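Yeah, one chain of the complex is gone here, protein chain that is, but the others are all in their spots.
Presenting chain A:
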Amino acid sequence: MIRSELIQIIADENPHLYQRDVERIVNTVFEEITEAMARGDRVELRGFGAFSVKKRDARTGRNPRTGETVDVEEKFVPFFKTGKLLRDRLNGLENTEEE
């Protein structure tokens, strides 16, 4: 499934909405999540999962081709942890308790 298919499914389910509004709605959801993480905030969507930012410490890396050492600065990376309900659903356990 890609973004445009997701938009199409939701547009089909909501014939009273303009397609362009459904597009804005779907885009807003993903944009809000990205913006939150860019600020260092977490986004917790119970049952689905949680987006957070993890810090990777500075380290001395090595260029695998030349063997040369390089200093890698500390950096922040996006991280997603699957929610319990979705994890259970992926494994065929439909009616389990919400986390």
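One rule holds for everything that comes next: contacts are C-beta pairs under 8 Å (C-beta built on N, C-alpha and C of every residue); 3 or more make two chains touch, one makes a residue touch a chain; residues count from 1.
One rule holds in what follows: contacts and distances are computed from a predicted model.
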item	value
Listed names "Cell shape-determining protein MreB", "Aldehyde dehydrogenase family protein", "Integration host factor subunit alpha" or "Aspartyl/glutamyl-tRNA(Asn/Gln) amidotransferase subunit C", matching UniProt entry of the absent chain	"Integration host factor subunit alpha"
Residues belonging to chain A that touch the chain removed from view	1-3, 6, 9-10, 13-14, 17, 21, 24-26, 28-34, 36-49, 52-53, 55, 75-78, 80, 82, 86-87, 89-91
